[in-house]
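Here the structure is laid out as structure tokens; the discussion comes afterwards.
For this depiction, one protein chain was excluded, whereas all remaining protein chains were kept in their positions.
This part shows chain A:
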């Protein structure tokens, strides 16, 4: 039987409660801020990408990606 390591976005003390909407949004913004700061291929940013992909419904991510492409994304990138 093969060994599998399980890992996911850790619990963030900034968002301790049930409502994780802001947590998901913050991770998404952190990822894109990291990409803007370090360039598209930075491997340090992948951690944030994994976190937001774990937390955010894909529907939201697709909508935000579209908004970024259109220049209408409301967050502080």
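Here is the rule we use: a contact is a pair of C-beta atoms (placed from the backbone, for glycine too) under 8 Å apart; a residue touches a chain by one contact, two chains touch by 3 or more; residues count from 1.
The working rule: contacts and distances are computed from a predicted model.
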What name does the UniProt record list for the absent chain among "Cell division control protein 3", "Epithelial membrane protein 1", "D-isomer specific 2-hydroxyacid dehydrogenase" or "Cytochrome c oxidase subunit 2"? "Cytochrome c oxidase subunit 2"
Which one touches the absent chain: A:5, A:40 or A:69? A:5
What does the interface between chain A and the hidden chain look like in terms of residue numbers? 1-11, 16-21, 24, 50, 53-62, 65
